[in-house]
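Removed: one protein chain of the complex. Kept in place: all other protein chains.
And then chain A:
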């Protein structure tokens, strides 16, 4: 029976969340409302145009980079030019807000995909009849046999495919292009014409005796065509805006439209000179990048407070801008990002769901290039915008350095308060250490940041390509079955011995490490194959304009043109494996309360029947990772050390010369990985989610948040590119200045200890339960999932349960 007081409390919590949404004025409120309420649709326009282009024969006889550049120009000359009512910034990927284009040259949706996307309950993408007809008559027949996706699967060896099908890993680039790049200051300091000059100069420098002369020249030509293409797009907008101004009756709006037309004639051709121009300039670049391909993750403006502050301070000093106007422009910019949902996947199932979030992440705080405090007025302005807008996108990141003032943390925590999961906090001094360890220059390390979920990278200078999630618990399962995957019965791993015969924990550990190495060998071979396919088949001359030093190297971003090149594997399930190994070590080898044979039998039978007792013993009587007990934490630390060592042992990739690195983050892969993994020795039953990020097993961090932070920071995250930690707090912990101050101190301490990231879900379990019961009343309830936020009622049930199960920390 539900008590009245619970209902009142839930109602109050929800009211507080709703009251927190307060855009700066009526115009923005309307734009936001439309953006949030619009249903997501698939737009066939891009697919139609790109197919038209390739069918026309215009690509024939050209090099691949030039083909891609011409295709991009064909798009920029023809795509629709939507202008949302009252918008201050133009350019949009798609035919309108929430209308998502597709990329058939990378992966083509089948008719069944379109059917499921249209009709599924969670996160549908509506598909109209004309798009369906277009697909069945034009798109699907033309692209069959020509897509990157097909090339990828055709090229990968059998052992890779077996492991992939068994759920040992996922592969990002089977349907999205490499990406994961954030813009650096190059974007904000260079106009397209400046870059065209660079290209011209570089062409003149090229020596015909250079063995790569032909490739380099073709790439530079392609870049030049792509540069022209974006000028065409901006020019078309300028004309359209002038025309709209001519027809506009409201004198205020008329002037605005004229000004917007003027801006579109200045940028992106020239480097921006004002705050407004800077936002519009960046946005043209952003739209170009995400029209060219569907990069994973979406492109980012990176350290936006650093980039915008010079324009802001100059405009304010010269009386062109007020703080309120700057905020309005930023909020308009927020709506632009929110209007571009993620590209839908192919090969979808009805139950599966991902997110509309396309992972554009905006960073604030951190350091300047010279090592001084980077916090400025725009940092605070962005936090206010985030607080008042509370949209699904963009994501944010608060970079916390010891040199940053406490006010940054306090202001950010006040946004966390009414709870939609944003913003997360990052140890920026730790990010700098990570970058330096990887050989980046001090300046490039200080201008780095985090993108996607928690991924560190040298912004504007690095192609750090995420290659897929890696299922550590599944590998433990295969180890415990002597190389066999019990789900399929196939022998996928090595024969490392029947664990029942192991005399010591070390034997088991060695077996596990050998299996990880075995699968990583296969994965790394696959990574290099896929990298080469993208380098050859899908160059990105437009994105390459903006990333140092692609023009200078006359080399494409996808072919190693960036200053730094990295490949990442994202490891998932640290908590599950650490707890599981701790349970085996403790109960089988140290205490001998159970034999390995008995444990294996219990796992095989999913802890059913009489085995439930063993499961209870494991759950309640085992030293666990996350409770500040060295016995278990040491295992977690060793897993991190050994997996990083294995990954970094591979030579740089052949094409991009990319070094191999590790991240610890799951997005939502921990749910999928759980589905394909049988019962694990941490007492987890078959099919349940594995642990997410580097968080302890769901519901097991019973010693409170201070203990979790200590456990997590015993691992050496400086060796990785990042590690995701989710924590749930009860709303009362963020009430009152004193509590907020203490949380700020807690975060600082976590970072002093070496933590990389922490994000908070501030929501009561009661509210989530209520939302499950009455989803209609909680459409706007946003929660933290993993590195991003999403609407709770849109999440699949399994993920909802998992979020509820994450321990809620409170101080009673």
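A few points about this structure:
Criterion: a residue touches a chain if its C-beta (ideal position, glycine included) is under 8 Å from a C-beta of that chain, and two chains touch if they have at least 3 such contacts; residues count from 1.
Everything that follows uses one rule, which is that contacts and distances are computed from a predicted model.
Only one chain is not pictured, and the protein name UniProt records for it, out of "Xanthine dehydrogenase family protein subunit M", "Pyruvate formate lyase activating enzyme", "Quinol:cytochrome c oxidoreductase iron-sulfur protein" or "NAD(P)-binding domain-containing protein", is "Pyruvate formate lyase activating enzyme".
Within the whole complex, the absent chain has one touching residue among A:38, A:487, A:600 or A:617, and that is A:617. The hidden chain makes contact, of the residues A:465, A:705 or A:804, with A:705. Residue positions on chain A in contact with the hidden chain: 612-613, 616-617, 619-621, 628, 703-707, 710, 738-739, 741-742, 745-746, 748-749, 752-753, 809, 811, in rising order.
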